[in-house]
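Of the protein chains in this complex, all but one are displayed in their positions.
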Amino acid sequence: MPRKEIGLESTIDYLSILDTKGKPDKDLEPRIGKELLLDMHRAMVRARRFDEHQLRWQRQGRLGTFAPVIGQEASQIGTVAVLDDQDWMVPAYRQSAAALWRGTPLAGLLLYNAGYNEGGEIPEGQNDLPIAIPVASQIPHAVGIGYALKQEGSGHLAMTYFGDGATSEGDFHEAMNFAGVFNTPTIFVCENNQYAISVPREKQTRAGTLAQKAIAYGIPGIQVDGNDILAVYSAASEAAERARKGDGPTLIECVTYRMAVHTTADDPGKYRTQKEEEQWQKKDPIERFRKYLTARKLLNKKKIESLEEELEKEVKSAWDEAEQRMAELDRHPEVMFDHLYGEMPAYLGTQRKAMTDEDDDANG
Amino acid sequence: MPRKEIGLESTIDYLSILDTKGKPDKDLEPRIGKELLLDMHRAMVRARRFDEHQLRWQRQGRLGTFAPVIGQEASQIGTVAVLDDQDWMVPAYRQSAAALWRGTPLAGLLLYNAGYNEGGEIPEGQNDLPIAIPVASQIPHAVGIGYALKQEGSGHLAMTYFGDGATSEGDFHEAMNFAGVFNTPTIFVCENNQYAISVPREKQTRAGTLAQKAIAYGIPGIQVDGNDILAVYSAASEAAERARKGDGPTLIECVTYRMAVHTTADDPGKYRTQKEEEQWQKKDPIERFRKYLTARKLLNKKKIESLEEELEKEVKSAWDEAEQRMAELDRHPEVMFDHLYGEMPAYLGTQRKAMTDEDDDANG
Amino acid sequence: MAELTMVEAINLALRQEMEKDESVHVMGCDVGVNGGVFRVTDGLCDRFGEDRVMDTPLAESAIVGMATGMAVKGLKPVCEMQFSGFSYFAFHQLESQAARMRWRTRGRYQVPMVVRMPYGGGVRALEHHSESREVYYAHTPGLKMVIPSGPRNARALLVSAIRDPDPVVFFEGKLIYRSFREEVPEKEETLPIGESRIARDGDDLTVVTYGAMTQRVLEAADVLSGEDGVEVEVIDLLTLSPLDDAPVAESVRKTGRLVIVHEAHRSFGPGAELIARINEKAFYYLEAPVQRVTGYDTIVPYFAREQAYLPSVERIVAGARTALEF
Partner (left out) sequence: MAELTMVEAINLALRQEMEKDESVHVMGCDVGVNGGVFRVTDGLCDRFGEDRVMDTPLAESAIVGMATGMAVKGLKPVCEMQFSGFSYFAFHQLESQAARMRWRTRGRYQVPMVVRMPYGGGVRALEHHSESREVYYAHTPGLKMVIPSGPRNARALLVSAIRDPDPVVFFEGKLIYRSFREEVPEKEETLPIGESRIARDGDDLTVVTYGAMTQRVLEAADVLSGEDGVEVEVIDLLTLSPLDDAPVAESVRKTGRLVIVHEAHRSFGPGAELIARINEKAFYYLEAPVQRVTGYDTIVPYFAREQAYLPSVERIVAGARTALEF
């Protein structure tokens, strides 16, 4: 057979379970406890409302630039929900829904978005990496953490998030390849929200899917409807099982849509049509999930209202808390020197002191 | 169809034409003129003999570290032979066979390997990039050149070479992806010689082939028997046709073997068995091609002997030429300042002068 | 003459050079349809088409690497790194390839490429968006490193950089992207790369700076003139590499006192090289230790505190007074 087709390690599937009306494919519908279903719904709404408030505060000049999660709640909550506390979560900068699920306080995110280093603190016990802004640079970290977890033999895993744009960076490639070679328990969640700022998915790569990039590393890849939380959850569960069993990494492409701006510095009107936005509006992941939950009688109008009220209160009080901390923190720019090294070298101590002295001078 | 297999843009083929006895698959045997066949044979032998000599000179301390091509002659000559003068060739550091085919003088390579910057000169009219040592860093250049050629609409193409190890670098990934997106006329020749220094191909990636990495970029990929020059030539011709027609890039994986050391600083005994080496010896690309040519009565013992004699002379006289130039060049270390910028800035002129003054002092 | 912001002035330079020279190509993330995240390339894609104003995939190394290939083949790419803090993804391509191609081929090829990058703090941006690491590039042989200080010289220097036969790293201070306007002639204007300018005359003290800090230094000079009666000579370097040290040495020979102001970290920062040059060229004229008023040796803090990191007018004035009182 001098010219023959080479058999690949695996094929790439597309998975969707809920249709746009919220009706599940009965054969594929995952078994998820009622409590978890409602927790997931709550987390999706919470993340969205929080960002809606943040967008307002940003416009008022009370927050700086940030990247809203709106539209990607299913893609994040459906994946992060398969993690346990000992697993690790390695986000980029748009994973507020996942971070909130894991325990990041609202006030912490507010501090971060208001420009305070203290917003980068991660609560003890929460095994998450901090926000990573340089695109794709966090991906290899999830491989390293996965390697360490594998060495411990604990059955825990690391899950990392990144966008469609990130798949073009060398760090994505190198990390995926390392994960394959070292067979690390790492789940790579690519949130394909159709844009890297203004650059559409089609200009990002000629490949028909991002999931098929897994073939380059000999690892499993799957594309899911990222606005369908049941599909996302199913794919993530499969991947997690594989990782926990010692069968290594998986790439999951969640096909979703960034329903808001890239960041608050961005104007989507420059590069996409209202029609497109409206079409995706119809696929809103929260709406779809609600239809499903309502049909299953787990949710009704009243419950939704009281949830909304509760969240409204929570977000407002988080703001109050954050504002109070900001007032305290403002007086201490010298924290910029802290935690640069485990032990502060003398020259930094001198610079730090110069700053506080200056500050004292300025204040009296 | 809520769970379905996704169809990929293309499949990955394996191609071989000559069997180990030099017998061609008649259906696949490419039509190559007799003259070209003999030129290719000559070029393969020339590159090998040259490196055999260089290995000796290196051991005698007359040359520095270099990376012998021995074993990869088919993979290089079979690909480079499809280029015309207006096409571009973008090598790594082991492409001496390809470079010699394109016109690089033997004395130039000797100067380079003896540590003279003048060895990096590329003759006017030869559209090659220089030796690139940082692994994979040359690959994006072939995309840029391809883009420029495409803009000219000339039907010319850029061909770049790299190893199996190089496929792990981010630059490989980014460049392949760019080539796909910009649809550049670029041929990516991966010489999979089974090792990146000591690291075997299996530890380099979990993917079953390197060719399948093309799928990640939505471009065609093919794996060929890299010790079978007819298969290599066929695959390269196909790719070239595609590029010239405006159909964009191709990845070709040539499965071959580095029959000698990685570089002269390397000891393969540390990481591979003699048995493995012997097995590959049997697949020697030159031997196999000779059997084919002999069977076709294009070659005989006498012709081979006279070719060997001729090459022996050529290599020796190249050494004499190189040695003479070295003697002249030694007196001019200040060339290190030349060609750093189009116009030498004043501070470099000062440093350069200080060096020549010192030199004058030292010599008188 | 129109009053332009630096963003508009850079846009003008790009537009005119693209009109004049077909080989000029603009490339980077979001530079096309979107006109760049700072709108520096606004309108160029409409005017020159996608083949010359190229939205690339998100991969800095490939942007610089592909541009290197294009430049070797005769094009003149002007790459945009979205922020200088992300240019490190392309560092090896700049250091090992773009900067060496001419040298490596003994002049057979050249890389007439510009890599534009917004740099510096003061605009309430996120982590990695406020870096000032010009030393990485200034210390790299084969690169030129240009940092304009306002709309007019930004335009003139960018034109020169595009025409320069070698790779030029072009830092654009975000702080001054839109903070003030200047008359910028529609008619072509260039400035030589490698020449500083005297931004203010004075006999009492020399202050050397560049880029976005030039504005603050000029403000400080006014304070010193008003409050202390001290006349400061302000030298705006414009190019860091090659470094135009002669006018600095000349000024120091006159004033005997020198202050250096930059956003970059102090240690192993650009100021150190200036002190070394003065040590070599005007050693006997220095009447007091050179003062460095710089960014601190820590990561630029998140934006709520970034002003405490940046050299302020007050810190510059204080540094000047220290130099004067010594």
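Labels for the chains are A, B and C, by order of writing; each one numbers its residues from 1.
In this section, a contact is a pair of C-beta atoms (placed from the backbone, for glycine too) under 8 Å apart; a residue touches a chain by one contact, two chains touch by 3 or more.
Model, not experiment: these values are computed from the prediction.
For the omitted chain, the shown partners it touches in the full complex are A, B, C.
Residue C:Ser267 is the one among C:Ser225, C:Ser267 or C:Gln307 that touches the chain not shown.
Of the options A:Tyr147, A:Phe188 or A:Tyr233, the residue whose C-beta touches the omitted chain is A:Tyr147.
Only one of A:Pro24, A:Gly170, A:Pro185 or A:Pro285 touches the absent chain when the whole complex is considered: A:Gly170. In the complete assembly, the contact with the undisplayed chain comes from B:Val335, out of B:Leu28, B:Leu55, B:Ile304 or B:Val335.
Only one of B:Glu73, B:Asp87 or B:Glu169 touches the chain withheld from this view, namely B:Glu169. Not every partner is drawn; the one left out touches chain C at residues 85-86, 88-89, 91-92, 95-96, 99-100, 103-104, 127-128, 133, 135-136, 138-139, 141-142, 241, 243, 265, 267-273, 275-276, 279-280, 283, 286, 288-290, 292, 297-299.
Although one chain is not displayed, chain B still touches it through residues 64-65, 93, 112, 114-117, 119-120, 131, 133-136, 165-166, 168-171, 196-199, 203-205, 265-266, 270-271, 326, 329-330, 333-337, 340, 347-348, 351, 355, 358-359, 362.
For chain A, the residues in touch with the chain missing from this view are 88, 90, 117-118, 120-122, 124, 129-132, 134, 137-149, 151, 158, 170-171, 174-175, 177-178, 181-182, 338-343, 345-348.
As a convention for this text, only the chains that are shown with their structure count from here on.
Taking the mean Cα position of each chain as its centre, B sits at the greatest distance from chain C. Separation between the centroids of chain A and chain B, computed from CA atoms only, is 43 Å.
Between the Cα centres of chain A and chain C there is a gap of 35 Å. Rounded to whole angstrom, the centroid-to-centroid distance between chain B and chain C, based on C-alpha atoms, equals 40 Å. Residues of chain A in contact with two or more other chains: 168-171, 203-205.
Residue positions of chain C touching 2 or more other chains, listed in rising order: 56-57, 59, 61-62.
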